[in-house]
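For this depiction, one protein chain was excluded, whereas all remaining protein chains were kept in their positions.
After this line comes chain A, so read on.
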Amino acid sequence: MLDKPQLESLPLAADSQARVGVSDQYAPQIVRPSRLSWPWVVTIAYLSIMLLIPMAAMITKSMTVEPAEFWRIATEPVALSAYDVTFVTSFLAAAVNGVMGTLVAWVLVRYEFPGRKIIDAVVDLPFALPTAVAGLVLATVYSQQGWIGQLFAPFGIQMAFSRMGVFIAMVFISFPFVVRTLQPVLQEQEQEIEEAAWSLGASPLQTFVRVILPPLVPPILTGVALGFSRAVGEYGSVILIASNVPFNDLIAPVLVFQRLEQYNFEGATVVGTVLLIASLVLLLLINALQRWGRRYAN
């Protein structure tokens, strides 16, 4: 009786090892609670303590506000102006990076030139550089006397400490997303298809618009949405490069922060809840875009 399971398990083990490397599709196994318990416990407990309970605290707090009062605070002129600055500027920054990120990804994948590897590594700088440092140095470089700001000053364009400054900070922090979502797709694209299009008489423009571009649309849109989502929530770099004046360049996260500093918890919670809902909607959108991209790839 004792020998029997062993005899059964040996060929099974050999079979499992033989399959390794052959199949990259793994078959998900059925949950066996007795065996798997403690990673599950850690995962669920940790997520509850760190994320779900704090979120619940905020949602219940926002529900203690009367719906009419909630609506009044959420649509105050100062809040509306903050949403305008936040969402419009984030969208512009994400859109600019949609175009420029596509160009950079193209250059990095398709062309060989000296320093390409370094440039490729530098793309991730906004992920690695703390946002406070980014805000500090962008404010310095783009100020009236700064290295880049002084190029614009003679034309009467004020870059830092204005809505333009908010835009620059958002462009900085949302830059890597499109490049990094697009690069793997571009790398896998077969150049033979372009050659086929050319030899069939398509012009370079036709080849680009009809052959190269369509499969790149889902990853570009995913990158734009990720960058937009990041820019909407950004605080650190913006607070240093903007003047944070209401109705001018005040963004919604800064408004939340200022209200907390004034112990206006209700006002902070309402605007915070609006931002939370916006980020949840964006998360759903990004998931949908990624699913679309995967279907395209298959």
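Keep in mind that, in the parts below, a contact is a pair of C-beta atoms (placed from the backbone, for glycine too) under 8 Å apart; a residue touches a chain by one contact, two chains touch by 3 or more; residues count from 1.
What we mean here is this: contacts and distances are computed from a predicted model.
Only one of "RNA polymerase sigma-70 factor, ECF subfamily", "Transcriptional regulator", "Phosphonate transport system ATP-binding protein" or "Sulfate ABC transporter permease subunit CysW" fits the UniProt record of the hidden chain, and that name is "Sulfate ABC transporter permease subunit CysW".
From the options A:78, A:95, A:137 or A:212, the residue with contact to the unseen chain in the full assembly is A:137.
Only one of the listed residues, A:65, A:79, A:94 or A:171, touches the absent chain: A:171. Across the interface with the omitted chain, chain A contributes residues 9-10, 12-13, 16-17, 19-20, 23-24, 26-31, 36, 38-40, 42-43, 46-47, 50-55, 57-58, 60-61, 100, 103-104, 106-108, 111, 113, 117, 119, 121-138, 140-141, 146-148, 168, 171-172, 175-177, 180-181, 183-184, 187, 198-199, 201, 204, 222-223, 226, 229-230, 232-236, 239-240, 253-254, 256-257, 260, 265, 268-269, 272, 275-276, 279-280, 282-283, 286-287, 290.
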